[in-house]
Structure formats: C-alpha cells, structure tokens
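With one protein chain removed, the remaining protein chains of the complex are shown where they sit.
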Amino acid sequence: MKKIFSRPDSLRNIPTHYCPGCGHGIAHRIIAEVIDELKIREKVIGIAPVGCAVIAYDYWDFDCSEAAHGRALAVATAIKRVRPENIVFTYQGDGDLAAIGTNETIHAANRGENLTVIFINNAIYGMTGGQMAPTTLLKQKTATTPFGREEKGQGWPLHISEMLALLKGVKYIERVSLESPQEILKTKKAVKQAFQNQIDNVGFSLVEILSPCPTYWGMEPPEALVWIRDAMRKEFPLGRIK
Amino acid sequence: MSNAKLLLSGNEAIARGAIDAGCTFYAGYPITPQNELIAYMASHMQKSGGVFIQAEAEVSAINMVFGAAAAGVRAMTSSSSPGISLKQEGISYIAGANLPAVIVNIMRAGPGLGNIFAAQSDYFQATRGGGHGDYHCIVLAPSCVPEAYDLTQKAFELADTYRMPVIILGDGRLGQMMEPVQVASPQARKPASKNKPWALTGCRGRKPNIVKSFHMKQPDLESSNKAQQEKYRLIKEKESLADKYLVEDADIILVAYGTMARIAKPCVNSLRKRRIKAGLIRPITLWPFPEDIFRQLAVSRKPLAFLVVEMSYGQMVEDVRLSVAGSSKVEFLGKAGGGIPTEEEIIKSASRLYEKNI
Partner (left out) sequence: MLERIIIAGSGGQGIMLLGKVLAEAGMREGRYVTWFPSYGAEVRGGTAHCFVIISDEEIGSPCVEEADALIAMNDLSLRKFKARVRKGGLLVINSSLTGKGAKIKGIRAVSAPFTEMAIGLGNIRVANMVALGAFLKNRTLVKLDTIYKVFQDFAPQGKEGLVRINRLALEKGMD
C-alpha cells in the first residue's frame, strides 16, 4: 500500500503540551510541512519565543534557538546576517512581537532584513495565566482587564501588521486564521509564500495567524473557532496587507 | 470595620500592602511567578483611586515608576529575575535622581530564562547595585506572607524617608504560597502620598523643580554622590534588621533569609534534640546587611561555625564572611535551579560541621 500522508520530517513524534483546542499544534505542523515541501530542513534555523510555544524547539526537528522575551528578531537578524545562506525564521506570540518586542520588530522590518516571521495572534498572554495582550479586543476580559479592556487606559487593539506595512523594508504581510479547514489551507499557502520569499531574497515577510486560546478565552474549542470568525476577524480582517 | 484576616498569597499580600501604604501607582508586566501580584493590582488599584498600567515591557514599567515618583506619588513595580535584569538601568536612574520607589523581585531560578521555580540567586543583583554607578537600594527580605505585607508598608516609608529605591526580595515560594494575613481595613489605609516639596507638580508659587541624575559639571556629580553616600552611611547605622533564634549559646549558627529561613528554623530545633546547640540568624534587611550581629557573635560567643544556607550557589555567604572578617569559620550549603536544600540536608551538614570542629 502506498503511503500518501504522514508526519512531516520536520516535526518530531512527541506529544505536545498545548491545551485542547490550541492553535500552536496546527501552526507548528504547517511550518514543518512547508519546510519539508521546500526541502530546506537542513538549512532552516528557527527562533522560539517566550510564551506557550517557548519549547517549540522540542517539537521541530531542525536547528533552533531561544531568544529573550521580545528579542527574537534581533537574534534572527544577526544569525541571517552571518549565515545568509540559511533560512531563518521567528515564531512569536502577540506579547513577544508586539509588546516587549515592538522595538526589535519595527527595526528589523525597517532594515528590511530577509527574514520570515510567523506571528501567532491569540489576543491574550497564555503562558503567564491569561493577561491582556496588545491585540486583546475591547471589552475582552483578561486577568489584567478584569472589567474588560477599555480604550481609555488600555488603548485599542494593536494593528502591528498594518503599522509594519508602512515600512519600505517590509515586502510581504498577510493575515490568516486557523478557524476552519479552508482557512488553515490558506494559512499554509501564506506561510509557504513567506518562506519562499526568503529563498528568493525578496525581503521581510510576515504572516499573522489568528489562533484560538480556548483556555483563557473561557470557551470550549469549537466556540473559540467561532469567536475568531465572528469577533477577532472584525477587528483584524484577513487578507494580504502588503 | 475592623482589620480583616485573609488567606492571601505572598504576591497578593505585597500588592495589598502597597495599596494600604498609600501606593497609588503601579506599572508591571506579566512574568511567572509574580502574576498574582499584577492581577491583584489590576482588580484593586483603580478601585482604591490609584493608577494601574500593564506596560508593554519591564523597561517601560520602571520608567513609568520613575515618572510617577518624580510627580510625588508612591509608586511600585514588580517582576521576577529576568524582568528585574531589564529594570536595572531604570533603578540606577531612580537612585541617581534621589527618587523614592519600591521594586518587588519575586525571584526565580536562572540565569537566562532559567525556569519558574523559586531561587535566591539575585542577592548579588539586589545588594551590589545591579545597575551601574555607586548606589545602593535598601533590600528587604520577608520570609512569610504576613511579613511580606508588613515589609511592603515599611518599604514605602523607607523609600520616602531616604528618597531612594527599596527592593522587596521575595521568591516564587513566598509569592505563590498562601497564609493568613491580618490586613488593614480600607479606613485605616494610609492616605496617598504626603507633600513632597521637591516633586514635579507644576511650579505655581515656587521655584521650578528639576528631577535628574545628570550632572555634567564635575564637582556637581561628586557632591551629589557624596550626599548619597552620607545617606547610605546613616541607613547602615539605623536601619539594619535581623531575627535571632537561640544564638546566645549556639555552637553552630545557621544563616538564612526569606523562605529558606522557614526551613532552617525547624532544623535548629531538630539539631538541639540531637544535643547540638544550633541557632539561626535571619537577616531581614539584606542591604544594609546586619554585620554587627555577626561580628559580635564571632568575637564574644565564638561559635564553631556559621552555616549559610541559600537557594543559590553562594551569594549572601560572602557578606557573612565579610562581617566576621576571618574571626570565625563560615561554611555554605546551597543549590538553585528549582531544587532547594532540605531539612535533612541542612541537619546533615550542620552535624558534620559540628563533629569536625568540636
């Protein structure tokens, strides 16, 4: 019998620690499939974030580094500059990329570093217990917005992707979601494009993936997927941003 | 309304202690194991008329505290080891500008990302500056939840009295464990900050104030530093604190702080049951370090040895050695990375030390 579907080589056969209904497992797999299909596993260097995916390097089967919280793009910049023939990508959450790491993100993008950035936006800080993220929606209740996020005091959900699109150094930004099989396929297409861009020396490429966090949204997994479609996408529309 | 007895975690007790001390500004960022502190502030600070900000990162938070302090308000931030590393520049600025502020470090194991379990590996960072320049922070080390509540209030008093940063050095165990605490009723709460003539409030009716640590002209920076050094000399004279348990006739004196001391204390009793006269010194101010107690004991009581026990690879032990200046044996037992010295290990070490030296 012919084998037509299996675990990607770039994904280790290890059960993950993620919550039931979390998007990280799907995102990790998509990246692994893309890396296999592009045949770049032995060239790839991934940088893991600080967040629930802090041990992403235990699940992938290629070279990886940690980075201090928010500093992944600084670390990635240096790696790519000294090893331009390698394919270097960062995998970051909303706190890592758009709170503590905003500075590093903006400047790596502005310098037009030839990097691939996978931005997992789940509108919350999961690992530390469900606090507000820059992308938390207005009125959303979190551990640090117990009465709901208010414009006055906490500001609006941050549209980092739209902000980065203003920079000449940025070549590709697309926002996708994991809310359904169709959208997951589109996510994979975008991720593949972002990696292909690096191979082709196009420049800074970022994919923002709207991802579920049922645990800290206080929902069951199916509800969480619906919330992405009905609430998150109203604030963060899908599609090609640059 | 009388004072209430609540079951609180160390993190919550510190937050509550700050609010009860009249702290009206808190900025912080999530990091395990102090998340209960920021969550408590998110729920309660605004209700008590204060300002709560979850900053974009620890560096912003400490600079926000600089601002609030400059504006004359009791201000606090909290974090855990990696985040406290980020705050060092800001703390140096706060010290240089003679601003009062309270910084809480709920220590976890390092270096780097380390893990989320308790450790005492930031003693050097807290007591030896941590940031650049010739400055000090007062460092307070609570060992139980009620003491965390009390010392937080004391921290604000000291910060205001001496116009300097005060660090509350806890650890992940203290932060997350819950114990009964007697807390003040809202009526008994201290009023928000009293008048500070040097603060930035708008210069109506007075000469303008400037808050800065920058003194380009050479004699100016030297004078500023000398004044600070004089401040530190006074603090060393007046503010050092330590707890002593059965040291008057002790042959082996255990030395431990924070939650490590909670484990060391029953060891003293166990050792005494085995006819080894043990005692415990628990420094409460780590800066100023209670050197006098050690010096006096080393000279007058002449114990066989001091055994310093830390959840680290040897930091406070250096201060104990400095204090006794060679006139007593000082040994060390410790580890960090999540594991902590157990009662068994302490008793074994102390017994061996006793047998070797008796």
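Things worth noting here:
Letters A and B mark the chains in the order given here, with residues in each chain numbered from 1 onward.
Note that in this section a contact is a pair of C-beta atoms (placed from the backbone, for glycine too) under 8 Å apart; a residue touches a chain by one contact, two chains touch by 3 or more.
Everything numeric in this text was worked out from a predicted model, so none of it was measured.
In the complete assembly, the contact with the undisplayed chain comes from B:Gln176, out of B:Gln176, B:Gln228 or B:Thr285. For the chain missing from the display, the contacting residue among A:Ile30, A:Cys52 or A:Val75 is A:Cys52, taking the whole complex into account.
Touching the missing chain, out of A:Ala27, A:Ile40, A:Ala56 or A:Met127, is residue A:Met127. The chain that is not drawn here is touched, among residues B:Lys265, B:Arg282 or B:Arg321, by B:Lys265. Residue positions on chain B in contact with the hidden chain: 5, 7, 173, 176-180, 259, 262-263, 265-266, 342-343, in rising order.
FYI, only the chains that are shown with their structure count from here on.
Centre-to-centre, using mean CA coordinates, chain A is 38 Å away from chain B. Chain contact summary for the complex, chain B toward chain A: residues 29-32, 35, 38-39, 42-43, 53-54, 56-58, 82, 112-113. Within the complex formed with chain B, the residues of chain A that make contact are 50, 54, 66, 68-70, 95, 99-100, 102, 125, 127-129, 131-132, 134, 143-146, 153-154.
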